[in-house]
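Remarks on the structure that follows.
Omission of a single protein chain aside, the complex is shown with its protein chains in their original locations.
Think of it as A, B and C in the order they're written, each chain with its own count starting at 1.
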Amino acid sequence: MIPHKINRSATQIMAEVISNKKFGPYHHMVFAVGEMAANIKPGNFVAISVGGEQSSLILRRAFAIYRAIDKGPMGGSIELVIAPHGQGSTWLCSRAVGDFVDLIGPLGTSFGIPTTNANTMLVGGGYGSAPLFALAELLKNRGCRVDMVLGASTANKIFAPLEGKRTVSSLTLTTDDGSAGIHGQISEAIPRLIRELGTEVIYSCGPMGMLAAIAKIAKDFDIAHQCSVEESMACGIGVCMTCVVPIRNGDGVKMVRTCIDGPVMDGSEIIWDRKEVLDAMNI
Amino acid sequence: MIPHKINRSATQIMAEVISNKKFGPYHHMVFAVGEMAANIKPGNFVAISVGGEQSSLILRRAFAIYRAIDKGPMGGSIELVIAPHGQGSTWLCSRAVGDFVDLIGPLGTSFGIPTTNANTMLVGGGYGSAPLFALAELLKNRGCRVDMVLGASTANKIFAPLEGKRTVSSLTLTTDDGSAGIHGQISEAIPRLIRELGTEVIYSCGPMGMLAAIAKIAKDFDIAHQCSVEESMACGIGVCMTCVVPIRNGDGVKMVRTCIDGPVMDGSEIIWDRKEVLDAMNI
Amino acid sequence: MSTLDFSTKIGSKRFSNPIFTASGCASSGQELSQFFPLTDLGAIVTKSIMTKARTGRMTPRMAETPSGMLNSIGLQGPGIDAFLENDIPWLVEQKAKVIVSIAGESVDEYGVLSRRLRAVSGISAVEVNISCPNVENRGQVFACHPDTSVAVIESVRRNIGGELPIIAKLSPDVTDIVEIAHAVINAGVDGLALINTLLGMVIDTTTMRPKLAGKTGGLSGPAIRPVAVRAIYQVHQAFPNIPIVGMGGVSNGRDALELVLAGASAISVGTASFGNPMAAINIKNQLSELLIQRGFNDFRDAIGFAHRGVQ
Partner (left out) sequence: MSTLDFSTKIGSKRFSNPIFTASGCASSGQELSQFFPLTDLGAIVTKSIMTKARTGRMTPRMAETPSGMLNSIGLQGPGIDAFLENDIPWLVEQKAKVIVSIAGESVDEYGVLSRRLRAVSGISAVEVNISCPNVENRGQVFACHPDTSVAVIESVRRNIGGELPIIAKLSPDVTDIVEIAHAVINAGVDGLALINTLLGMVIDTTTMRPKLAGKTGGLSGPAIRPVAVRAIYQVHQAFPNIPIVGMGGVSNGRDALELVLAGASAISVGTASFGNPMAAINIKNQLSELLIQRGFNDFRDAIGFAHRGVQ
């Protein structure tokens, strides 16, 4: 078997931080990545070493690419949206302009684009909206209608920069606490919107629970669903087998690597229910 | 037994870096330590956490105090002379002004001062000269003659700042490669100097091999010798028993902690020869 | 404001809170008392004491390793007589709760030490460090085999009388720690201490020789925490009623909680005190806060909670 060309254009570079700004609870960071930028497609991610030289954190952290700019004033650059959550992301968010980080990219699959015009809906939870804006632009340029639905637990956790909003035909917000947009979980709002907007393809990115709920809705409506999943990754390049999700494989289940066969995957293939997986594994 | 008051005035503080300048192969660093400065005696050391929050370096590093200034423009401060050697010291040397470090001090014993005027010789190897300048000042104020001998492998490794040199009656330099002062090991130059200068007390600080050589000379001349030793320390505060040196104890040997009973110790009490220690341990 | 009953029990003895020092990492308490009152801790576990004064090993005695350290102190100490004359009275004067750790080179030595402790007041428990080389058996460590472990514990039990709780401190360097735990529990211990250091080694790549004078040393610190959690979890699973003093790389309240959830009734803080003399106090405060945040009113409800989960 000739392996499918795994991470064909991935390279490892020392990338300079060229901007680091707070954006609500997130950090919007820009890195100079040179020629790497040209090879990036919406949905790809990068893996960054964290903690510095004496670090006790030995694994890279994965971050979805929010935007890639091929030929900017600083050469190629990428932009990330980072939630300072645990030790690694907090370290990264505290990098100053001019610092360098060890970065590998682009990694993983990218969003598939409909071959004909289609009504698309892009659903993002929290910082999960980040990779959707580049996708929106691409879809719009291909003549698709792009509706965006962004949700979070509370208003300021919705990542929706002004320039991003401009590309979409409609933007709906939801918050669990009702502090902005529709009150409730993002998945509650979606069925009505699909009906109203005539959605034919759903793209989603966010917490696994949200993706599972959308997968169910997509199935009920029998529409295509591409989701970008987020599993703990030790290597990001396909060698460790830690990042798997279960997909249907005949009667059984197959564990596929989300860093190589993902993060963008066909939502209908994934088995979202843990119990179903365990049962299938015992066949 | 009421324990001798161990580290009576030691406190743990977050100390701000207020200056960090290269000085030959060393870094001269100044830290704001507030009231701690008032309790520092020549010979004391501080123990500093290195590597930051996610650090894999879990132990503090010990540094001899070069100078302590009780009431400066920034309140109390201490100055250290640091050789960027391994991971911990390199990290410390790369701290910027305004950064804070976790620092405990003052720790350990200080140099004993003769009760009457005496001719003293202060011998320092490499950055080992650092604690000797404050000692020189103190001795001079007490009316002692202070001769200083500083050595290193090569000229730029001799730490001898201008203002320090002013306090001493004579200053002799030695380098192993002859690039400054007398060509040869510091210990070779000392016997002649002792005779010429009529030295009554020797103080020394530097690598263990140098201290051992001086201890032998002091014994031959039958003069007092206080040395500041440098053993690997895990805790710096007396609880781990890793930092010991062997001292004579009747026919046998006793291991004493250099962080509590040192770093300044009576050179004649220490058993410098490893074989002698091993033999004594098997009695 | 929520309140928390932070007390814990080992055998018949109650401790005001579950944070102890670890044997060999706090000497006999004097040095740490410069930084906080010893009564703030649940107990001071003293350095393992032997019958005679010991010089310990040559230096270098330590090497830092990634997120850990090796030590080979060689049980340096003043011997039981000086210890009982100086250290215990001082600790009693401070009103500290004291757990005395003992170590021997033969089954008899443990017996002798236990007899000497029998009449001493002010001691709350004895921790039996069986991770010592047995000179009568080719220097093999007692804790490596059920039979030698049991021989030590029986000797302690016979000699110490019925009063003091006996805690057996086990080594993780065994094929089956549950088997050793089972043996010493049958021999009548009131609690277990888990884990002692892992046998390790560092070679200095400059001198190209072992870094420690004693060649091998004991590995401690955060690096070994996953091994400690596993050992505690396995033993608590097998013997849920036997109190465990958990230790191994605990350096903050989160770490302590992890060991408690695995099954520890108390936590000893060792290496963390080297990096920060206030470590045990910080850990105590953080643990109490984390427990309150999680809705616990009684510390004891959290012990082994990871086995039960939310019902």
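We adopt the following convention: a contact is a pair of C-beta atoms (placed from the backbone, for glycine too) under 8 Å apart; a residue touches a chain by one contact, two chains touch by 3 or more.
The structure displayed is predicted, hence computed values, not measured ones.
**Q** Where does the absent chain touch, in terms of which shown chains it meets?
**A** Among the chains that are shown, those touched by the missing chain are A, B, C.
**Q** Looking at the whole complex, which of A:Val46, A:Ile78, A:Ile104 or A:Val264 touches the chain that is not displayed?
**A** A:Ile104
**Q** Tell me which of A:Met74, A:Ala155, A:Ala212 or A:Cys240 is the one touching the absent chain.
**A** Among A:Met74, A:Ala155, A:Ala212 or A:Cys240, only A:Cys240 touches the chain that is not shown.
**Q** Which one touches the absent chain: C:Gly29, C:Gly74 or C:Gly200?
**A** Answer from the full complex: C:Gly200 touches the omitted chain.
**Q** Can you list where chain B touches the absent chain?
**A** Here the touching residues of chain B are 56.
**Q** Name, in rising order, the residues on chain A that touch the hidden chain in the full complex.
**A** Residues of chain A in touch with the missing chain: 1-3, 6-8, 10, 12, 49, 56-60, 102, 104, 231-232, 234-235, 237-246, 252-255, 260, 274, 277-278, 281.
**Q** List the chain C residues touching the unshown chain?
**A** Within chain C, the residues touching the omitted chain are 63, 65-68, 70, 144-145, 173-176, 198-203, 205, 208-210, 215-217, 219, 221-227, 229-230, 233, 249, 254, 257-258, 261-262, 290, 294, 305-306, 309-310.
Just so it is clear, only the chains that are shown with their structure count from here on.
**Q** Among line, ring, star, complete and other, which one matches the pattern of chain touches?
**A** Its topology is that of a complete graph.
**Q** Which chain would you call central, comparing Cα centres to the global Cα centre?
**A** Closest to the centre of all protein C-alpha atoms: chain C.
**Q** In whole angstrom, how far does the Cα centroid of chain B sit from the Cα centroid of chain C?
**A** 35
**Q** State, to the nearest whole Å, the distance from the C-alpha centre of chain A to the C-alpha centre of chain C.
**A** 46
**Q** Find every residue in chain B that makes contact with two or more other chains and list them.
**A** Correct list: 56-57.
**Q** Multi-chain contacts in chain C: which residues touch at least two other chains?
**A** As it turns out, chain C has residues touching two or more other chains at 66-67, 222.
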